[in-house]
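For this depiction, one protein chain was excluded, whereas all remaining protein chains were kept in their positions.
Chain nomenclature is as follows: A, B, C, D and E, assigned in order of appearance, with residue numbering initiated at 1 for each chain independently.
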């Protein structure tokens, strides 16, 4: 069975908020694909979630994923401009 | 309840200054989503805010978020060109 | 013989999911080109797969590869918008 | 009072040189927003300014800011092509 | 004599595979320009090629170079779509 890497298999979301949630999910799912053992990921979590630098690095990945998703959605410009 | 990741649920801002503020806020809110415990974030802050490298890394994330926001706003070209 | 760096020699995929799989594969194949000894890569894997920061860094590379692939595919916009 | 994050509140500059200066200033102002205590920033400066890796990381942030500014200015193509 | 930084002095390649090879070569040639002593580079190689994090960082650079090359080639869309 293939691991689901892009929920819904689309980059299109209704809103920036949903796009941001997708970015976080996609970043997490890549980690899951590289370390499929959920127990190991659970072991790593406290160290990572209490390190400012680890959180910043993870936030960076989310920013990069979001850039792609935002472009895919033409920045949701129709929503508010 | 969903965590608000994009304030106002739009990438559109009136000015570059507001776009920059949004970039900082979005970067912070991602950290908040990954480490929801405000007390832990409070504990981490002094170490991070007194490390040049941590600040540079955080500044990098802001730069990446801002790139997306600036593109969304067509670089606010109408403002001053 | 040339190492295959881009499976199928195309960036075009049918879906975001396949694009994401291609991003992971391309990231891995670059590592393979730089460290062609599979045994060495095998030795390195446990340390890397149990370090949150290493996984985040690898996830970042996948995000960058995916940005390129997503642009190549016009973000698969026809799929779902 | 709001901290000024984008001097002049515009990404438009007359020349690449000015765009580059803006990139450096914007990168610095983000650090200032995250660490508003100028004395602390002063304390951090010597360590950072004498570390090749810290300087490279800061240079990277400037490169990312500049990419955005350059795009905003259509790369100042009119200047010299 | 100038060091050759872009083989063939063009970003245009026939295929994604060749584009990827160019990305790896360009990344390497930059290192060569910064550390022109081939013996030093030879000394550094084993440490770097047996560190997962070093390989990931190098893979990241290749991904960034490739993004540029892929855009230059309009993603080789004519090849397979």
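Convention: contacts are C-beta pairs under 8 Å (C-beta built on N, C-alpha and C of every residue); 3 or more make two chains touch, one makes a residue touch a chain.
Since the model is a prediction, treat every value here as computed from it, not as a measurement.
A.B. asks: Let's see if you follow the contact definition: name the visible chains touching the chain that is missing.
C.D. replies: Result for the missing chain's touching partners among shown chains: D, E.
A.B. asks: Determine and list the chain E residues touching the chain excluded from the picture.
C.D. replies: On the chain E side, contact with the omitted chain comes from 2, 4-6, 8-12, 26-27, 30-31, 33-35, 40, 43-45, 47-48, 53-54, 57-58, 60-61, 64-65, 67-68, 71-72.
A.B. asks: By the contact criterion defined above, which parts of chain D meet the unshown chain? Give residue numbers in ascending order.
C.D. replies: Residues 15-17, 19-21, 24, 49-53, 55-60, 62-64, 66-67, 70-71, 75-77, 79-81 of chain D touch the chain absent from view.
Methods note: only the chains that are shown with their structure count from here on.
A.B. asks: In the chain contact graph, what is the shortest path length, in steps, from chain C to chain D?
C.D. replies: Minimum step count, chain C to chain D: 3.
A.B. asks: Using mean CA coordinates as chain centres, what's the chain B-chain D distance in Å?
C.D. replies: The computed centroid separation for chain B versus chain D comes out at 16 Å.
A.B. asks: Using mean C-alpha positions as chain centres, tell me how far chain A is from chain D in Å, no decimals.
C.D. replies: For chain A versus chain D, the centre distance works out to 27 Å.
A.B. asks: Give me the residue numbers in chain C that touch at least two other chains, ranges are fine.
C.D. replies: Chain C, residues with two or more chain partners: 53, 57-58, 60, 64, 67, 71.
A.B. asks: Chain touch graph shape: choose line, ring, star, complete or other and state it.
C.D. replies: Per interface graph, the chains form a line.
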